[in-house]
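Just one protein chain is left out here, and the rest sit where they should.
Per-chain numbering from 1; labels A and B assigned in written order.
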Amino acid sequence: MGDLLSGFADALTPENLLWAFIGVTIGTAVGVLPGIGPALTVALLLPVTFRLEPAAALIMFAGIYYGGMYGGSTTSILLNTPGESASVATALEGNKMARAGRGAAALATAALGSFVAGTIGTIALSVAAPVVADLAVNFGPPEYVALMAVAFVTVSALLGPSLLKGAASLVIGATIGLVGIDTQTGQARLAFGLPSLFDGIDVVIVVVALFALGETFAHLVAGTGDSRVTPLRGQPMLSREDFRRSWPAWLRGTALGFPIGSLPAGGADVPTFLSYSLEKRLSKHREQFGRGAIEGVAGPEAANNAAAAGVLVPLLTIGLPTSATAAVILTAFQSYGLQPGPQLFSESGDLVWALIASLYIGNVLLLVLNLPLARAWVRLLTIPAYGIYAGVLVFACLGAFAAGGTIADLLVLTVLGLIGLLMREAGVPVAPAVVGLILAPLAEQQLRRALALSEGDWSVLVSSPLTVVLWVVVALALIAPPVLARRRRRVSRTREETSSTH
Amino acid sequence: MRITWRPAAAGPFVAAGLATLLLVVSLAAGRDDEGFLNGRQLRLMAPAAPGGGWDQTAREMQAALRDEAGRTEVYNVAGAGGTIGLSQFVRFERDPTQLMVMGLVMVGAIESNDSPVALDRTTPLARLLTDYEVIVVPADSPVRSMDDLVTLMKDDVGKVSWAGGSAGGIEQILAGLVTDAIGANPADVNYVAHSGGGEALSTLLSGRATVGVSGVSELVGQIRAGTIRPIAVSSPQRLPTLPDVPTLKEQKVDVELANWRGVVAPSGIGAEEERELEDLLMRMTRTEAWQETLQRRGWLDASLAGPQFDRYLIDERRTVTDVLKKMGLA
Partner (left out) sequence: MRPAVTDIEEGRPPPETPEVAHAEARAAGALGVLMVVGAVVVLVDAARLRDSDEALGPAAAPTLVGVLLGVIGGALALQSRRFLRTPPAGRRSLWRLAALVAVLVAFALLLPVMGYVVSSAGLFVGAALLLGAPHPARVVAYGWTLAVVVFLIFDVLIGLSLPTGPWGF
């Protein structure tokens, strides 16, 4: 505790506060732009910040990191154009809310949820990091296989109203995920001899193509280029009812996000999908899902930010970067002569505690910055669609070019945008494609790694207590929904009968 | 006809004018004519994503070259062990202002990816630095030295699982060389590839793999903390960062492998231009800024230019191709 307080003392100097503020502003700005995330920004700013004190630079990076997570929700909600995979789940309900004129409420619940989750996540990081890290290192390939199975059986809520069309989308995503060099054997799959495809298709490009380009093409084809959305007036940003429905979702999202984020191969996207599914299962307003249910924004957004804190656990305690941004922050650490790992806290404790303290501060700054901005952002929608989507195209192309640096990436972006349009026209949801793109390659790699380590013995998949627990969860997730649905039907029937006797 | 002044309609045009002015001013301010080769700016490609080893090398070079050659531009073309960047780089034929960072990893990736372009379509300039590999085991592993590991491998090569980076990369090459050196068949190596050193470390820490291989600078923290135990380094002499860890050669495994990085220029540049660029790079390696960088990053100076580097490159290519063929990867 004393360490943390002295960390606050370090971070709260006027100069460092200024860097934190610059960081959160840059972070929010780049997070808002589709396709340009915090990883790229930190990497590019790294040489620029060399002249800064290490503490100031790390504090600014922490601001960019959390700011990017906040900013990512804005365009997802308002324009249905998430810039990275972790914002896809937010777009599902958030954009429906924005189209119904409730964009401010969606942005507010996202900002508050991010704050709550970010704060709880940071507390967990400062209190429990070593414990969580000890648990996380027990996750080997067999455990990941089981975790992927859990994810696959629970994402059905994301598939949308038609199971067939949802599955089509999932498989299309899995197919895109196959492209590139196979990690285990080094052979190129579905690359057709084109070097640009050897490294696979960047997730950012797929997300931007399916959502941002698909949305632009859809406006073009439908001829709705001059449409605009008028926000509902005279309403509080977040009504009492909205708040009542949001806060449990924030807490559940946090509970999913932090632990999965702190797994060495967890990442921030998987918990957002799980959170969306969970909220849909638990909600009393199920019929609103797909039409703008606020829980569907609150949960995934909280999960996203809690995972962002979780990602720092393996980074700081083991030196394992588990996301692109974490990898870049690791580089930043190393260029200041810090060696993340078990000894980081004892060797460079004051710097780490200043970093953690600045995460708290960044969180508060972000809330202060974003909550009032929610109303301002919503006014963005009063710009006609032709202006917005022409701008989105410019940023989407910038992001795609920045991700790979080749012209071929821009052509891939266009082709995938056309596929996205066809899916949209066919009533096939695009979010499951992102799920397939992320989960399928991960599942394949981990399964093959597990089998290689056991020399082909399949029993390795249930070789630890943890795997058994996860497989039980899989079984429950498969059995429980039909049973629950039947019971609910029976309950509602009895209720009808009792009410009719009155 | 009367022209009326409407501020609202003029706004966008005023903004466009201001932006253009700002652009012209910033470009004029950023230009310095003291650059290399008659004021032409050098462009340096890092054929990997921001944050990786090549990117770090390129950006450190950018800083160290500032005094020698003015502003250098660094850009990234990510992917596939650098072969995507290489396939773009060969298009800059005869342009001496274009440079690319490369290294042993690219030599391996060209072979294992069946890349349509190879390094013979570039002009090798210089080797700059190296990092070495370290072989580690989990802290509770019964393996204590290379001898233990060799005994295990001689018993059954397939029973020893190696966790390391991408297929055909330097870690797999090292696993193959070690297996070959002890007289076993490299094709039987049970190598489990990961997309990076961090992921491989997590598999190793979960206790499922027998040994792990990774760059020394990536594992120093873990080794010092005692969560993993180093059993050998791939350098010719013991390393200053890990003075207690014996080399492979000390433990009677005749293998030496350096993860070196260097710079190439496009093919077809003049002999004079080539010499000038090599001089520039060698001058850079002697700057204080560069020496300080090596220290900070834990890299070792390995500057080598001219015909010696050309010969070194040919040797490395032969070694790598040979072991990859034996492993069935090329």
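To be clear about the criterion, a contact is a pair of C-beta atoms (placed from the backbone, for glycine too) under 8 Å apart; a residue touches a chain by one contact, two chains touch by 3 or more.
The model shown is predicted, which means the values in this text are computed figures rather than measured ones.
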Taking the full complex into account, find the residue in A:155, A:451 or A:474 that is in contact with the omitted chain.
A:451
Please identify which residue in A:5, A:282 or A:426 touches the non-displayed chain.
A:426
Among A:11, A:24, A:40 or A:324, residue touching the chain not depicted
A:40
Which positions on subunit B touch the chain that was left off?
9, 12-13, 15-16, 19-20, 22-23, 26-27, 30, 43, 73-75
So which bits of subunit A touch the chain we can't see?
40-41, 44-45, 47-48, 156, 159, 161-165, 167-168, 171-172, 174-175, 178, 182, 184-185, 187, 189-190, 216-217, 219-223, 225-226, 286-287, 384-387, 389-391, 393-395, 397-398, 401-402, 407, 410-411, 413-414, 417-419, 421-423, 425-428, 440, 444, 447-448, 451-452, 455-456, 458, 485
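One rule holds for everything that comes next: only the chains that are shown with their structure count from here on.
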What whole-Å value do you get for the distance between subunit A and subunit B if each is reduced to the mean of its CA atoms?
30
In the complex, subunit A touches subunit B at residues 39-40, 43-44, 46-47, 50, 137-143, 181-186, 188, 193, 195-196, 198-199, 264-265, 314, 318-322, 324, 327-328, 330-331, 334-335, 337, 339-344, 403-406, 449-450, 452-453, 455
Subunit A contact footprint on subunit B (complex, rising order):
49-51, 55-56, 59, 62-63, 75-80, 83-84, 87-88, 112-116, 158-159, 161, 166-168, 190, 192-196, 198-199, 201-203, 205-209, 217-218, 220-222, 224-227, 296-297, 329
